[in-house]
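My questions all concern the structure below.
One chain of protein is taken out of this complex; the other chains stay put.
Chain nomenclature is as follows: A, B and C, assigned in order of appearance, with residue numbering initiated at 1 for each chain independently.
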Amino acid sequence: MSASAQHPTHPETLSEHVQDATGESVFNCYQCGKCTAGCPLAAEMDFAPNQILRLLQLGLPGMEEEVLKSLSIWLCLTCETCAARCPQEVELPKIMDYLRQQSLKRGLVHPKARDILAFHQAFLDSIRKNGRLHEVGLISAYKLRTFHLLQDVLVAPKLLARGKLSLLPHGIAGKADVARIFAKCAAADAEAGRHEPQTDKAEQP
Amino acid sequence: MKVGFFPGCSLEGSAREYNESLQAIAPVLGFELSEVPDWNCCGATAAHTLNHKLALALPARILALAEKAGLTELLVPCSACYTRLAATRDELIHDEALRRDISSIIELPVTGRTKVLNVLDVLAACASDGLKDKVRKPFAHKVACYYGCYLTRPEKLASCKRAEDPQEMDDILRLVGAEPVDWAFKVECCGAGLSVSRTGSVAELSGRIVADAADRGAEAIIVACPMCHTNLDLRRDAITEKRQTPYSIPVLYVSQAIGLALGLSPRSLGLHRHHVPVRLPERPAPSPEPALQPSGPKED
Amino acid sequence: MAEFEPKVVAFVCNWCTYAGADLTGTSRIKYSPNVRMIRLPCTGRIDFMLLLQAFGQGADGVIVSGCHPGDCHYTAGNFHARRRWILFRRLIEFMGIDLRRVHFAWVSAAEGAKWAELVTNVVDEVRKLGPYQSFPKRLDGQPKPVEVA
Partner (left out) sequence: MPRIGVFICHCGENIAGTVDTAAVAKNAADFPGVVHSIDYKYMCSDPGQNLIKEAIKEKKLTGVVVAACSPRMHEPTFRRACAESGLNPFLCEMANLREHCSWVHEKGEATTEKATDLVRIMVEKVKRNRPLYPISVPVTKTALVLGGGIAGIQAALDIANAGHKVVMVEREASIGGHMAQLSETFPTLDCSQCILTPRMVEVAQHPNITLYTYSELESLEGFIGNFKAVIRKKARSIDETTCTGCGACIQKCPTKKIPSEFNAQLGMRTAIYVPFPQAVPNKPVIDRKNCTFFKNGRCKLCERVCPAKALRYDQEDMLVELNVGAVVAATGYQVKDTDFFPEYGYGAHKDILTGLQFERLASASGPTQGVIKRPSDGQIPETVVFVACAGSRDPAKGINYCSKICCMYTAKHAMLYRHKVHSGKAYIFYMDIRAGGKMYEEFVRRAIEEDHVNYVRGRVSRIYKKNGKLIVKGVDTLLNSRPVEIEADMVVLATAMVAQPDAEALAQKMKVSYDENKFLSEAHPKLRPVEMNTAGIFVAGACQAPKDIPEAVAQASGAASKVIGLFSKDELSREPVVAVVSRMGPPDFSTCIGCFLCESACPYQAIEREEIKARDGRLIKTVAKVNQGVCQGCGTCVALCRSKSIDLQGFTNEQVFAELVTL
């Protein structure tokens, strides 16, 4: 059904990689803007959701990098509102996931997104270590990554007071299994990465 | 009935009262929760943001363990976990190759045969199973039922019928004597994953939700998701600061509201753990029998 | 023996391709004379047996050409033809007929040049493939005498 499915565009374009990885074609978007109109964070984004798709559609030199460098892809909450209302049934959240992974892989993460990224990484670390999330561990790890040492110092005691923070992590028996899962996925990801064009190469005219 | 149970990480920490209240109402409502042995974290937003495979493998391990434990149905109270597990199950069922790949990663056989249920699915079952008669102290309050994102979206995974104006939670609460208000932010996003990393944005989004609920005269916001609860309850000070108006409306888990209606003690339901104190106006109980209106749009 | 001159039979619909070939004529575009046209109302009329008959009677290649999808004078005949072709190509192969000897095309009444190009290309390709052998055929290239019905 997707336009690009029938007429493949230049195979090295990011839009093509999006299609391969997510099955979503950015060319189905006809720029009505309904996604942006309903997006909870559109106002805070550097590119509105429909503009992210527009950049991918046009794909002139530099545009793909703009997308991967954008803050928008990191602000996306994957709340699925856009997808639910899109007249052309574009699964934008799926695309955003892919773009974030690429942005990270190509080292193009927006400076302002580092906190978000740091949180996600701290989150995953915590799971890799314990198999489950250890909130205190998470928060402190996050603080160390971001140096937001004072943020939420007012919240933590509240939690503690209400017996919501367990200072010791709940390790699970399958810790090792989970760690192995992480290792394998990381490896698979790196493997896939080799097939991804490096941005600088892709940008060469 | 016996139901598999995957609490998820937050129900062991910041959302422990959700866990407590579920454990408390379960026996009264006649279902038994059997926890998935040695379950792990579903990976949440972080995983599918950073590594697609991981985002499937972590939930897959949980599903695999559930299958091993012979659980046919699995209650996942946290909507964030629910959507991860449901999405993974959906992909596993429809993609043979992926299924093989993933089970080799998690070193466990996985088929996706265990059905994933969210809290509304289970409560709806109880509702049709005489919940109304078990009410001791009708929860006679105006409530704003807040569904958030993952109980209604994406549509193919959600059990709610009207994606833009779901009624399932409203119907259940009517049964226990509550009066759901018709409000505008039932399915708006609270800011979820950015709670810690972009508290400002979250305060903005959650603020709108709390404000609308209060403006419509709701006495409590009812949620079914720890993340929503954190943002609406724990982040209340940030919200107050953002909107320059104090809001005292408490945020209860649906299980807590029902628990109260069943006559269970506030403490057993973990109400004391909330950041915003749960003060509900006393009603001359038993309140006049609120007839169960058919769910559907009402002109406001 | 002189260079092999293939015989190509073209089954064409009256409304698009036949008219298109007329246009080729009125615009004096030259193409190779090896093609013999069979005029039918619509490609939908083309029975698979006719293709076999053509080969049986010594054709080395076959062209089937009608209106573009959606332009059929009878609204859907060309779709029937296309659907039938998809079904029969495997049978053709099974019968040992090289698929490159059978060409399906859409040529509209406005595509005189396209028709010339099509015929020339097909004739060239079939010439490369050489004579179609698996049915008996006289080698002097002379047509068989026809018994009068």
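Everything that follows uses one rule, which is that contacts are C-beta pairs under 8 Å (C-beta built on N, C-alpha and C of every residue); 3 or more make two chains touch, one makes a residue touch a chain.
None of the values given here were measured: they were computed from a predicted structure.
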{"item": "Partner chains on view for the chain not depicted", "value": "A, B, C"}
{"item": "Those residues of chain B which, in the complete complex, touch the missing chain", "value": "162-165, 184, 212, 215, 297-300"}
{"item": "Residues of chain A (touch criterion as defined above) contacting the omitted chain", "value": "30-39, 42-43, 47-48, 50-51, 81, 85-89"}
{"item": "Contact footprint on chain C, counting only the chain that is left out", "value": "5, 7, 9, 14, 18-19, 21-26, 28-34, 36-42, 44-50, 53-54, 57-59, 70-71, 73-77, 80-81, 84, 116, 143-149"}
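The definition used in the following text is that only the chains that are shown with their structure count from here on.
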{"item": "Chain contact topology (line, ring, star, complete or other)", "value": "other"}
{"item": "Middle chain, criterion being Cα centroid separation", "value": "A"}
{"item": "Whole-Å separation of chain centres (CA-atom averages), chain A against chain B", "value": "24"}
{"item": "Gap in Å, rounded to a whole number, between the CA centres of chain C and chain A", "value": "56"}
{"item": "Per-residue overlap in chain C, given as positions that touch at least 2 other chains", "value": "none"}
{"item": "Contact footprint of chain A on chain B as seen in their complex", "value": "9-10, 12-16, 38-41, 43-55, 57-58, 61, 105-107, 149-150, 152-155, 163, 187-189, 191-194, 196-199, 201, 205, 234, 237, 272-275"}
{"item": "Chain A to chain B touching residues, read off their complex", "value": "21, 40-41, 44, 75, 77-81, 83-84, 97-98, 100-101, 104, 115-116, 118-121, 123-124, 127, 131-135, 139, 142, 151-152, 154-155, 158-159, 162-166, 170, 172-174, 177-178, 180-182, 184-186, 188-189"}
